[in-house]
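Single-structure report; data block below.
Excluded from the complex is one protein chain; the other protein chains are retained at their positions.
Up next is chain A:
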Amino acid sequence: MTTNWTAIGDINDIPLRGARCIRTPTGKIAVFRTAENEVFAIEDHCPHKGGPLSQGIVHGTAVTCPLHNWVISLETGKALGPDEGEVRTIPVKNDNGALYVALESLALAAAE
């Protein structure tokens, strides 16, 4: 199956060590930009109590949830440290700063 890459904007739309959201019919996705200019996308929904991860402090390749300080790996979506839980990660393509996400689950059922 080929991947549907959906353009979401430019890397410079996201502050360094920050995040922006994209709205989808199945909920918000948080797109992060680390200090090293890596870009990651995960569900904007903390596995603990649903906190908006996009609002957390970004450090290294992790984010700390603003509600109860769970630390979520941006690479794996898994909670770090003693906490257990996981969020969905979404593949991101960074083409010279132009960002795309792969929204398989949405399927963008345009063809119908």
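Keep this in mind: a contact is a pair of C-beta atoms (placed from the backbone, for glycine too) under 8 Å apart; a residue touches a chain by one contact, two chains touch by 3 or more; residues count from 1.
The rule we apply is simple: contacts and distances are computed from a predicted model.
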item	value
Chain not displayed: protein name in its UniProt record ("Nitrite reductase large subunit", "ABC transporter permease", "Molybdate transport system ATP-binding protein" or "DsbE family thiol:disulfide interchange protein")	"Nitrite reductase large subunit"
From A:V58, A:L74 or A:V87, residue that would touch the chain that is not displayed	A:V58
Given A:R20, A:K78 or A:K93, the one touching the chain that is not displayed	A:R20
Residue ranges of chain A at the interface with the undisplayed chain	6-9, 13-18, 20-26, 28, 31, 34-36, 49-52, 55-60, 64, 66-67, 69, 71, 101, 103, 106, 108-112
